[in-house]
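Only one protein chain is missing from this complex, and each of the others stays in its spot.
For clarity, chains are labelled A, B and C in written order, and residue numbers in each chain start from 1.
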Amino acid sequence: MSATRYTYLGPEGTFTEAALRTLPEAATRELVPMVSVPAALDAVRNGEAAAALVPIENSVEGGVTATVDELASGEPLMIYREVLLPISFALLVRPGTKLSDVKTVTGHPVAQPQVRNWLRSHLPDAVWESAASNADGARLVQEGRFDAAFAGEFAAATYGLEALVTEIHDAQNAETRFVLVGRPARPAAPTGADKTSVVIWQRDDHPGALLELLQEFAVRGVNLMLLQSRPTGAGIGNYCFAIDAEGHISDRRVGEALMGLKRICPKVRFLGSYPQAGVAAPRRGRRTLRPGTSDAEFVDAAEWLARCQDGRA
Amino acid sequence: MSATRYTYLGPEGTFTEAALRTLPEAATRELVPMVSVPAALDAVRNGEAAAALVPIENSVEGGVTATVDELASGEPLMIYREVLLPISFALLVRPGTKLSDVKTVTGHPVAQPQVRNWLRSHLPDAVWESAASNADGARLVQEGRFDAAFAGEFAAATYGLEALVTEIHDAQNAETRFVLVGRPARPAAPTGADKTSVVIWQRDDHPGALLELLQEFAVRGVNLMLLQSRPTGAGIGNYCFAIDAEGHISDRRVGEALMGLKRICPKVRFLGSYPQAGVAAPRRGRRTLRPGTSDAEFVDAAEWLARCQDGRA
Amino acid sequence: MSATRYTYLGPEGTFTEAALRTLPEAATRELVPMVSVPAALDAVRNGEAAAALVPIENSVEGGVTATVDELASGEPLMIYREVLLPISFALLVRPGTKLSDVKTVTGHPVAQPQVRNWLRSHLPDAVWESAASNADGARLVQEGRFDAAFAGEFAAATYGLEALVTEIHDAQNAETRFVLVGRPARPAAPTGADKTSVVIWQRDDHPGALLELLQEFAVRGVNLMLLQSRPTGAGIGNYCFAIDAEGHISDRRVGEALMGLKRICPKVRFLGSYPQAGVAAPRRGRRTLRPGTSDAEFVDAAEWLARCQDGRA
Partner (left out) sequence: MSATRYTYLGPEGTFTEAALRTLPEAATRELVPMVSVPAALDAVRNGEAAAALVPIENSVEGGVTATVDELASGEPLMIYREVLLPISFALLVRPGTKLSDVKTVTGHPVAQPQVRNWLRSHLPDAVWESAASNADGARLVQEGRFDAAFAGEFAAATYGLEALVTEIHDAQNAETRFVLVGRPARPAAPTGADKTSVVIWQRDDHPGALLELLQEFAVRGVNLMLLQSRPTGAGIGNYCFAIDAEGHISDRRVGEALMGLKRICPKVRFLGSYPQAGVAAPRRGRRTLRPGTSDAEFVDAAEWLARCQDGRA
């Protein structure tokens, strides 16, 4: 294994690489692009890399199912960090190309719905053809196969292109969430604004019991930040749920909720507790908990129970 | 204090005494009748008695509010046993009295609704006047003040009377539940069919939150056997709740529910865990729990949580 | 039947009479004291009276079970009004009696716990003996059987007594709630601050399902103001629930909740919708409903559903 190597969903010049470079430790790691999410994660599983950065959710396209499914199955992995990256595209062209010269455009299929309106307004006659990735599209422009590619502005230099237009995004606030994944280890200490990820499976003989699962969180005052259903592979109608809950596994309310799920679900996979991205340091630890759900209140209640059991209440 | 003295709601010859005598240890205790529930309980509080037997609930008349209110306030007490006694009345008369001789009848006010139909059928013209207790009614018959008294058949001997009619009860299955109350101490070990009693108070600023309290039990699969609202004394609309839940405080599901209540209620008073009356020994421990709520499952889940927190899940 | 006759729990001079006289229409009715709650209500059932005023709840003693049980069983009756009366006692004596002359005191058993502390401070050596009612106690003082009686100050005149001390009440805010009961008819129109009373029975085979009943209210945003369990008479462990909910049966959220209960309970008895006592006119109709529970929102949703069913949504 290489403690200094991080893989990521490549190729170079993608938004994933840009996201990875926002992590301070990236400067001292060997960053290795991989051809797919499974490949990036398998490198972690088999010890060739210490961690992998992969996209997990896009505010326009939704969950990245390859990532969710890889985390839910196979050799266990854990999430240690998340990165939120605003997504805005640049139209990359060979130097000297003018907008009126652009007859063909390319980009990752996921990019298309995010620039569709812009294309309709500014290049109504341009023909779109998909590329394997945004960076790959840039490479194809470099090679002369297309006149322009939608990609991150940071990809221009890599491929000797220039950004003819920047800040292209049909949807306001478009962003992608990436996670840094490693082999299971003790989660980082709580920061006061954390997130806990799990995947839970329902009992087969118990359809429609999603409500029961959610009550395990609700009764302990734990907010859900994301719930995503995924097929279990056992046929239409059989789902597991990938859930992000607010708080850290070392928070008593979160731990008790997880134990509750563990008891009623045939399978629960803990995917990690890690700092919420996008919460400024001063606001960490300032969140108002529902009364009765702080660690101090849990400890008080446990002491009271012990006194009752001893006849000293 | 006297470890050998038990008080009970007197006078002698009441159903409470009969209930007390069903307890094996009653044979070796000094049994002292008291004039009221508060008096019986105060003798325990101030150390003059080791325990007191008092009625807490009647299947016809409902909760015995004096008992519930005494347990909910003042110096803490705990319930160690419950006794269920079928209630059926005998018509006690002076020897030689015939039914046609009975012109006046007496008994405790609570007895009246339980024999009303019988009176209408068999003694439609008899005049009823209440006595302070059923036993007191028997004494008044002995003294010649009334022709007959409704009381337990066992009271006849005490007052030199005979039971002219027995098994009188308008309601089928009429029974009274009594509790044996002592000073706080470690509850008896679980028997496999136990009951846990608490009184809980709601937050003042949180009307209508009874549902929230009950969910603390429901989410852990703890059944409620009794819920009784009592005024807190702060004016109409302010209530506390006396609750009997199935299970023992040493059952993990019960303990966790109690801690949940402790966290969200301004005040919780634990009143004890004790064997359910009326469950035959072979059936103890045979109850089917909701999946995921056994102690073993709680322990497994706690171990799993510890492994997750250590990065070994 | 007599449309002009109102019965009440007598005798004359009780708090019930005082409560009845707060109703404007009492001035034009014949007010008839009855010996018991059942007697007062039976007079309504058999047409001898148009309505009866009876106590239903006391902030110190709790529910008046005779009233609750009478409303829950027998020929149906309905509540049309409620009256809240602050309870404070006067010490009534024969003219000229001084406090130091008082050796014996009387009053209704329910009065005793409400004046116990006062007695301990001011008349520690006085002997208490209960009377059948507060008014009856006053009569016994008039007859010379006791030196003083606790009763409403308004009872003094009736019995030729004087109030030696007034405003006696151990508990702050002590009050009693009375209800005006008549035969079933269309409830009065909503006032903007109403209350709906029902009694509901649980399915025998479904213990512990109280939560389910309460969710019928909660999901429609209907607050509960009172929940009181009463035995069904089928033995310990079998209860029905007398519930007061906020709102009027003609409020859509209340109606839908009642229908929900009707579907899942073997028996529901509607006891009326009537103005909440103690809410000043300007505040009526100003209560903030939970979003989505106003009549207008119910109507909008019904219209939307109809459009969906017609393919016009």
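By definition in this document, a contact is a pair of C-beta atoms (placed from the backbone, for glycine too) under 8 Å apart; a residue touches a chain by one contact, two chains touch by 3 or more.
Please read all numbers here as calculations on a predicted model, not as lab measurements.
Trainee: Which displayed chains make contact with the chain that has been left out?
Mentor: Answer for the hidden chain's contacts among shown chains: A, C.
Trainee: So one chain is hidden, and I want to know which residue out of A:A27, A:L211 or A:A280 touches that hidden chain in the complete assembly.
Mentor: Of the candidates A:A27, A:L211 or A:A280, A:L211 is in touch with the missing chain.
Trainee: Which residue from A:A157, A:A234, A:A281 or A:A306 sits in contact with the chain not drawn here?
Mentor: A:A234
Trainee: Given the contact definition stated above, which residue among A:V32, A:A126 or A:A171 touches the chain not shown here?
Mentor: Touches the omitted chain: A:A171.
Trainee: Name, in rising order, the residues on chain C that touch the hidden chain in the full complex.
Mentor: Contact residues on chain C toward the absent chain are 76, 78, 184-187, 203, 215-216, 219-220, 249-250, 255-256, 258-260, 262-264, 268-270, 291-293, 297-298, 300-302, 304-305, 308-313.
Trainee: For review purposes, identify every residue of chain A that touches the missing chain, sorted by number.
Mentor: 57-63, 65, 84, 171-175, 177, 207-208, 210-211, 214-215, 218, 223-231, 233-239, 246
Please note the rule applied: only the chains that are shown with their structure count from here on.
Trainee: Have a look at where chain A meets chain B and say same if over half of the interface residue numbers show up on both copies, different if under half do.
Mentor: Counting which numbers both chains contribute, over half are shared, so the two copies meet through the same residues.
Trainee: Counting in whole Å, what is the centre-to-centre distance of chain A and chain C, each centre being its mean C-alpha position?
Mentor: 59
Trainee: Where the CA atoms of chain B average out and where those of chain C average out, how many Å apart are those spots?
Mentor: Comparing mean C-alpha positions, chain C is 26 Å from chain B.
Trainee: If you average the CA atoms of chain A and of chain B, how many Å lie between those two points?
Mentor: Chain centres of chain A and chain B, defined by C-alpha means, are spaced 57 Å apart.
Trainee: Among the residues of chain A, which are close enough to touch at least two other chains?
Mentor: Not one residue in chain A touches at least two other chains.
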